[in-house]
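Here the complex is missing one protein chain, while the rest keep their positions.
Right after this comes chain A.
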Amino acid sequence: MNRQAQTVVLFLVGGAMVHAGTTDLYLRYVKAGLQPMVVGAGVVLMVAALATVWYERKRSNTVPDKEVHVHDDEAHVHREPRVSWLLVLPLFALILVAPPALGSYSALRTGTALQAPLAYPPLPSGDPVRLSLVDYAGRAAYDHGRSLGDRRIAITGFVALDAKGTPYLVRMALNCCAADAQPVKVGLTGEIPPVLQPDTWLELTGTYTDQRIKDPVNKGIIPFFDITEARPAATPRDPYDESWNS
């Protein structure tokens, strides 16, 4: 890849990073806190491309007699491995395909990542009280629902169906990027909607139940949720649960 092509690729990769960072696209892949880094890196790459063009022009304008030397130099730059071409792959993936956030496929292959919460603060007011799925699962699994009582609770997540057809509501929890995303699963019982499509987002209202199973993948606890009402929900702006990051 010669210097001109390198410049174009740099500029496009930088532009793609800025595009992903300034829309909500980056939230499908990395944690929200990385936004300044993503945008900053994109800007630096674009500036590097523009600077290359600028210095190249300056050089060809002022020192035409150095042309031979430049060619000699280029021969060495040319010997950069062709592996640089691979940089067009994430470019295409990000711009043309923009793959969705991890969903039920990954969730069922990975064990539930539920950890014991540090404390069980009293529930906020409201009926139904809105809890994050991870918060509900932590209270249900490790506090045996004591802090939940018989309050009506609303949780949001996406649907996953395992090989036996058991329905789960899942939220992927993320620490840095989607490569380390891990699911927190809640089993569903009660008024389960008749048709469940994997990866659709639902807001479920219901109550705590003491039913629980062990995740077949890592023996982690999967608490259950007794549904009284289900309705479709929009995909949240940040599809991952990042409560462990704060």
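Simple rule for what comes next: a contact is a pair of C-beta atoms (placed from the backbone, for glycine too) under 8 Å apart; a residue touches a chain by one contact, two chains touch by 3 or more; residues count from 1.
Operating definition for what follows: contacts and distances are computed from a predicted model.
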Complex minus one chain; that chain's UniProt name from "Cbb3-type cytochrome c oxidase subunit", "ABC transporter ATP-binding protein", "Permease" or "Alpha-(1-2)-phosphatidylinositol mannosyltransferase" is "Permease"
Quick one: which of A:T23, A:S60, A:S84 or A:Q197 touches the chain that's been left out? A:S84
Among listed residues A:G15, A:G40 or A:G145, the absent chain is touched only by A:G40
Name, in rising order, the residues on chain A that touch the hidden chain in the full complex. 1-10, 13, 17, 20, 26, 28-30, 34, 37-38, 40-41, 44-45, 47-49, 51-52, 55, 58-59, 66, 69, 73, 75-90, 92-94, 96-97, 99-106, 109-111, 113, 115, 118, 175-180, 182, 216-220, 244
